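Pasting a structure below so you can have a look.
For this depiction, one protein chain was excluded, whereas all remaining protein chains were kept in their positions.
And then subunit A:
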Amino acid sequence: MGKRKVGALEKVDADLTSLQNKIKRDPLSYKDEFQSQHNQYIAIYDLFMQAPGNPSDHDSIISLRDLIEFIAHVSDCYPDLTAQFPHQLMGLLGNHHEVLEPELREKIVGSLVLLRNKDVIDSPTLINTLFPLLVSTPSKSLRALLFSKILSDLRSSNAKTTNHRLNRTMQDVLYNLVTSDRTSSKGLWAIKLTRELWRRQIWTDAKAVEIMKEASLAENEKVIIGGVRFFLGGDKEREEAAEEDSDEDDGPDINKLRHQVGINKKSKKKDKMLKQAAATMKKKERKKGAPHPLNFSALHLLHDPQGFAENLFSRHLQAAKSRLNLEQKLTVLQLVSRLVGLHQLTIISLYSYFLKYLTPRQPSVTSFLASLAQSTHSYVPPDALTPLLLKISNEFISEASSTSVATAGLNAVREICARQPLAMTEELLQDLVMYRKSKDKGVMMAAKGLMALYREKAPEMLKRADRGREAAFQMRQGEIKLGRFGHTETAGGIEGIELLEAWKEEQRKLRREEKGLATDDEDEDEEAEEDDAGWKNWDAEEDDSDDSDGWINVESDGDEIDISDDEDEKPPVKKLKLDTAEANKENTEAPVEATAAEVKEVLEEEKRVSKLATTRILTPADLVKLQELRQQASISALVNRKSKKASAAASADNNRHADDPLTVAEIEGLAKLYEKKTREEKIAMAKGDRDEKHVSTTAKRKEKKRAEGKSTTNKEKARQKNFLMTLGKAKRKGRRSMVDIQKGLRGHIDRKKRGGKRGNKGN
């Protein structure tokens, strides 16, 4: 039998992609065709379900794959016919994912995601289908596929607005995964997913942190370390991702596009492209202007940090049966010490735990030292720290020990004492300070650093000669006094308020002088006027100030969250008012037999706190001025320092945020420089942070011109012109007519006379 001719219509119907296209355009007319395809799908599906893992023929797999894709694409056109389709796919995948042919399996996953995108099924259904597979499947490729699909689904459903319901269910699933079986490594998937979503700022709430917290308390090493790493590096990763987003390339060059539209053929497509480019640029502009999203770090969102730190410490570090190796233990220790330092927690046994590891022979002792320093804060009893300091100075700091060891020890001592100066004893300090005469630069610098620290904190502990003029003077004035343990400097007020007061006073004096009034008269009207001006000016000022950030409303959810950026920032005005009021009350109600000294002290305290904040409401203009004055003061303080080095050191100290961890590099100090380096490291150091690639000046200039959207010169164009295109002209030049030659020669003579093409009339 010869080949039967296939009709054109029949051929088209057999082509699923074209049928799919036609159905999308006109679903009603192609219902019959779809019905027959659907019947075929059902027949093949039933056949396939006889033995899903071991189908008898390869053709049916291929046709099933194609049909699944086809039906998934058009299922939104015939919801009544394909009502069972998603369930069939889910059943197929859920029950037989281990034995299905890989390509078919991928197609089913893709089709389910497609159905989700077409809103045939909802996100929770999709995730409930895919997530159990992610955890249970042995196939690596399927896991990768599922992970990316789940992630992209979560991203897309959170793209416009946060989908709280979905997030909550997903977080619950992950939480249960982590907590249900603490010994299994399945929790890793929860960690991966949470970390990725955290990085992309899709999940920024306490529940995500809770998942990680539970992961850190798991019993599987991988899960523990995954959770701990998140706390140590998750926020930095998030910041970096945000930065990367913001300085992505600026999209299409709008000038260039506009230029091209002017030259090239005009078409609807080009027009659309231009419009699209303009839209993206606009969007980008708006994004740039948008206020920075307020995100709290994971460490701040922790619920019950004390319990968490205690659990981490007792389970992973103190427990004898903990199976973590040294490196993993160090990571956990780092987290515990950061928590302790940041939230000022009290875990007394932590410090005795350190005692064992503080010997120079201990591997990676510097990170132990860094952790120790990090876990110190002003509420740690000095009794717990003194033995540690003694041990460090005995083991590390001696003439006999190597210089790098001594440097590390001194630096560690300095970092600890910076956080709790009371831990140091006088003899020990004086001993250590003597090392500033050391020949080694690292040791010398470290010892000097320690000395400088105590000049600021407690100069009376230093020898008289070491105190320095400034500190000695201040000591005599009674300005520096090392408080007792537990004593905290409360209240204060608004930072720099006294500066503002002084400035206002000055201003008023100037104005009075202008008017010719007595300088100390009070004028209420004038003050009120001034206030009004402050409020009035404000709006105008805000409008034209570019760098002022917009306000973001952050609704408090009941519990107080400390968002202070600075260690020594004072609590807000309100508290101050209360305090002073209380003080006053105390003062008045104080029994008659209260000693005169007490009364005097209270009064002094009151005097120190500026009255400005308690008597008036500060206008926005005032606040702006305050900020300015504060900056000025800090700059002048830096400039007025005697030595450059000291100011550099101070700025380095100030640069470090309270939330930032203490690194090993800081403990090692200058000693790191002496270590033998590899060739690569040397080269990198010599290069510094200069640009890697050398680019010629011409190239730079060209690039600059191109970036500005400028064209090339005629000369350049001529130079770049294709050689073959210039051939014709060259040939023509060879057989010019006599007249042309004459013209050329005459031109030459003429130019000669004029002196060049443009003529040098000046000469």
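Heads up, the rule we're going with is that contacts are C-beta pairs under 8 Å (C-beta built on N, C-alpha and C of every residue); 3 or more make two chains touch, one makes a residue touch a chain; residues count from 1.
The definition used in the following text is that contacts and distances are computed from a predicted model.
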Check: Looking at UniProt, which of "Pre-rRNA-processing protein", "Trafficking protein particle complex subunit", "Small ribosomal subunit protein mS29" or "Ubiquitin-conjugating enzyme E2 1" names the chain we cannot see?
Finding: "Pre-rRNA-processing protein"
Notebook entry, point to check: Who touches the missing chain here, A:40, A:267 or A:314?
Noted result: A:40
Note to self: Could you pull out which residues of subunit A are in touch with the chain that's been left out?
What the structure shows: 1, 4, 7, 9-10, 13-14, 32, 35-37, 39-40, 42-44, 46-47, 49-50, 56-57, 59-60, 91, 719, 723
